[in-house]
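As you look at this complex, bear in mind that one protein chain is not there, while each of the others sits in place.
Read from first to last, the chains carry the letters A and B; within each, the first residue is number 1.
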Amino acid sequence: MTAWIKSLYIGLILLLLVAPIVVVAGVSLNEAQSLRFPPQDLSLRWYGALFREPDWLVPLRNSLVIAATSSLLAVLVALPLALHVWSRRGWLSRGLYTLGVAPFMLPPVISALGFLVFWVSLGMYGQMAATIVSHGVFLVTLPVVTISLGLNAIDPALIEAARTMGAARGQVLRTVILPLIVPYILSGYAFAFVLSLNEYIIAYMVAGFTVETLPIKIFNSLRYGYTPIMGVVSVLFILLAVAVFGMIGRFGNLPRLMGSERVRDQ
Amino acid sequence: MSAPQKATPGWLAAIPALALGIFFIVPFAIMLSVSVAHRVPGGFFEPGFELASYIRFLSAFFGSILVTSITISAAAAAICVTLAFPFTVFLAGMGRRAQTWILVILLSVLSLSEVIIGFSLSTLLSKTAGVGNLLAWLGILETSRAFTPSLFALLTGMCYLGFPYAVLVLYPPVSRLDPELGEAARTMGASPLRTFFGVTLPLLRAPVLGALVLVFVFTLGVYLLPQVLGRPQHWTLSVHITDQAIFQSNLPFAAAMAVLLLVVTLMLVGLTLLLGRDAGARQ
Partner (left out) sequence: MTELSLHGLTKRFGGFTAVDDVTLDIPDGDFVCLLGPSGCGKTTLLRLIAGLETPSAGRIVLAGQDQSDVPTHKRGFGMVFQSLALFPHLSVIDNVAYPLALRGHDRADRHARAQELLDLVQLGGMGARRIHQLSGGQRQRVAIARGLAIDPAVFLLDEPLSALDANLREHMQVELRQLQQRLGVTTVVVTHDQKEALTMADTVIVMDGGRVQQMGAPMEVYRDPANAFVASFIGNSNLLPCTLTRDRTLEMSGVRMALSDADRVKCEPGPAMLSVRPEDVRITDAKGLPATVAFIRDLGESVQYVLDHQGTELTALFAPRDRPSAGLGDAVTLDFETGRRVVLAR
């Protein structure tokens, strides 16, 4: 039957998507410092090594700090942007929205080079702050999109109701709009966090030689000496992504967040 | 009813306008000015206006790189969307729970670093771990062999990278498509295959085009995969941009290439928007 073929097709593609991950997970379990699959002499020693070897601990810390702060930055820029675009029309709104969506839509190498020359001009090339701000701008698109979805899902009558009950503009914002979009702000932050952790080219161009992140470290290891720790990091990143998106799927409406229902009339 | 007018104070716009103006527009402006600046060998560059970097790009060597980049990306985009379109249609027809879980997998794959994807695939396609071993064990190959580096490995990587994006671009319009349209065609005697090509696909012409362009643009910017999975002749424009910027210290030339890549990208996006509007107007 056709339903059977559909499931088979979906299953096959998912299998292809998961296969490399399974192999990497298997590699990470090797006892010896080799990339064998199926792994030989199962061991978790490389998982411990990630948190003991300074070689890997520093990039791990860098990556986490950059992801946490740059996502916060992205949300801080995206929130007023989405609010403005939602509540007002006109060229400024359209321009801001384009500007908010553009960074993630362009080939990242272009933005990366733009950031490189910018930080070189400012004399901040190679500093972690440069990576953080660059990631913040690059990832601003994600919270812009999720927060805009949240705002467009608000029943306008809620805001009018608050106004008739005596809420001035600022109070409406604080007591109605913000509480209602908190889930969307959080999922925007989570999206940006996960993607910042995984981002390579911008981090590399802006401060690749001084501020090593995990993706940079993995790439360097790919060239200068394989170790199962690469597999360990990959597995941890995948688990983190599954946990974050799984949480969003569990407590939010993921199909809707991905645009399944008509939430915005165009 | 539309969103309430002026629910937010006007000065709120200043925050994103300033942030993105300084940290997004200005970098592009600087990049533009660097692309016409004069290169100082050994140092960075000095301000000026010359088209030397652009002219250099027109040489046969870099021209062929552009053609290679575009060909590889176009092939990846075509394969990706061909696989993603039926996937999305089937996905949208599933229950909410199943959809949620498949979306979680897709988002997780989407968020994966190019480095990790390159590493995973190079492991999967390597001699010691993965497909080679499996095929040898099954007796299809006499002895295990590596499938990387090769054009095949590079295209696989690009499709792996682009696939979740293609699905997520197609997902909203596909899931909003009235399932009754297809059912109506079915009751009138159209076979599932004819329904698919006669009703579903034409209705989604604009989103399919959009997905093609997005994956194309996205893979055009791929930097690591060509180095990990491909041979030097498969190096794309992105690899050369980074190479010029970081290792050859030729920022003006790197900037000129980036500007050209930007122009190509914007032209394609504009073209898609135009075609999409056409398709929309006809419906």
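In the analysis below, contacts are C-beta pairs under 8 Å (C-beta built on N, C-alpha and C of every residue); 3 or more make two chains touch, one makes a residue touch a chain.
Note that this is a predicted model, so its numbers are computed, not measured.
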Visible chains that the absent chain touches, using the contact criterion stated earlier: A
Which of A:6, A:45 or A:163 contacts the chain that the document leaves out: A:163
Among A:98, A:171 or A:210, residue touching the chain not depicted: A:171
Interface with the unshown chain - residue positions in subunit A: 155, 157-158, 160-168, 171, 175-176, 179-180
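Basically, only the chains that are shown with their structure count from here on.
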Approximate Å spacing (C-alpha centroids) for the pair subunit A, subunit B: 17
Touching residues on subunit B, where the partner in the complex is subunit A: 1-10, 12-13, 15-17, 19-20, 23-28, 30-31, 34, 44, 83, 86-87, 90-94, 96, 99-109, 111-124, 126, 128-130, 133, 160, 163, 168, 171-172, 175-176, 192, 214, 217-218, 220-221, 223-224, 228, 238, 241-242, 245-246, 251, 254-255, 258, 261-262, 265, 269
Contact footprint of subunit B on subunit A as seen in their complex: 2, 6-7, 9-10, 13-14, 17-21, 23-24, 26-27, 34-38, 76-78, 80-81, 83-84, 86-88, 92, 96, 99-100, 102-103, 105-118, 120-121, 133-134, 136-137, 140, 151-152, 154, 156, 159-160, 169-170, 172-173, 177, 191, 194-195, 197-201, 204-205, 208, 215-216, 218-219, 222, 230-231, 233-234, 237-238, 241-242, 245-246, 249, 254-255, 258-262
